[in-house]
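Missing here is one protein chain; the remaining ones are kept as they sit in the complex.
Right after this comes chain A.
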Amino acid sequence: MPAVQETVERVRQIDVDQYKYGFVTDIETEKAPQGLSEEIVRFISARKEEPEWMLEWRLDAYRRWLTMREPTWAKVDYPKINYDELYYYAAPKNFVAPKSLDDVDPELLRTYEKLGIPLREQEMLAGVEGAGSRVAVDAVFDSVSVATTFKKELAAAGVIFMPISEAIREYPELVRKYLGSVVPVTDNFFATLNSAVFSDGSFVYVPKGVRCPMELSTYFRINERNTGQFERTLIIADEGSYVSYLEGCTAPQRDENQLHAAVVELIALDNAEIKYSTVQNWYPGDVEGKGGIYNFVTKRGDCRGRKAKISWTQVETGSAITWKYPSCILRGDESQGEFYSIAISNGRQQVDSGTKMIHLGKNTTSKIISKGIAAGKSENTYRGLVSAHRKATNARNFTNCDSLLIGDQCGAHTVPYIEAKTSTAIFEHEATTSKIAEDQLFYCQQRGLSEEEAIALIVNGFVKEVLQHLPMEFAVEAQKLISISLEGSVG
């Protein structure tokens, strides 16, 4: 966890006390009552000092949401969510927050230890009530250190990187132009809910011809806290620009909110490229799957310009339920979409994830490499759509989805949809399902590897092709995370 360690070290270097006041007390007062209503939407908008148009946008979403139904087509099973019982803005901290680490699932703590996370950082990640470090960590980014340095460098390049709540105030014309232009307000139940109540998230704008001088990470974003539940991210790469964005963190994170419904929109104009990498490791729940996060995410990129390129890379190891299909609309001629995914499920986790590659422009190409690994009693589904519009002459897609089963109580499923409305499209689809053979394990063990080392080695071999697409530092962490995620998956 280099990023986390760095954070903690920086926290130690400064006098934490000066950040003790103000910040937390503000949060205490910033809470809305239970349930969702127009009043709540107005409350959220007012709290964020949003302009009128933003409030109207949210209210419109809210009214439409009221008429919508929760989708049921995914292969996931969970108790009905009562939306009137949820908190939609800064839930009170003692809602379900553990009082101390003693109240936290010991399995989770064991994982923290394996990742070498310091105690105070553990408290923060576990969402322990009043964990001092959580304030300080935010404070660091609010103040002097990393963020400022980065901000200067980014500003020099003309890159805008800030919380979306700030961007709404400071760059309303940009936000207004692009927000909801890739994922429309009424796209789906969860996206509509997000549009009504989104808390915060990142906004990135990379101007024409600029190659963003560094990888942008949520870790270095100001006011990270309390954005998790209904996160909203908007990234715009103007003509000929490039940006690489990293989301998430390898340490398992707990959150007092069980339901997460994020929306991420990417827009790449002519010759622009966006690379979006995610490591998702939300709390998966205890042994019986209780208390895990429900993660219903809508991520979509629009290659709006000619020769635009959008590449999604994801490593999904956490959450009780994952419902997530990072997709590409290949609108510009000769635009390219890529999706590289590793989805690991263990215990009672349920994953329904994949992508959509929608070919609209001529000579558009897309590539899908998906590696699903199911262990324990988990269910792991790849669901993907590749479609070519009538005008998408010479659209090309290559899809490879492989599933690996560990043990005999888990399930792997592949549900590919392919639609070609032009006879010039060439779509290739390869899929395999395999099991880690007892013989393979025995072979490795005979050479001296323990069973867990053997599984980690075999799985890392299985996902290698995808790991290569992650930024170096992330890839090393992800590799470690994969090993840890699969502990106890056999025997």
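Throughout what follows, contacts are C-beta pairs under 8 Å (C-beta built on N, C-alpha and C of every residue); 3 or more make two chains touch, one makes a residue touch a chain; residues count from 1.
In this section, contacts and distances are computed from a predicted model.
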Name of the absent chain as recorded in UniProt (options "Cu2+-exporting ATPase", "Cell division protein FtsX", "ABC transporter ATP-binding protein" or "Cytochrome-c peroxidase"): "ABC transporter ATP-binding protein"
Given A:Asn82, A:Ser423 or A:Gln446, the one touching the chain that is not displayed: A:Gln446
Touch residues of chain A, complete complex, unshown partner: 437-440, 442-451, 453, 457-458, 460-465
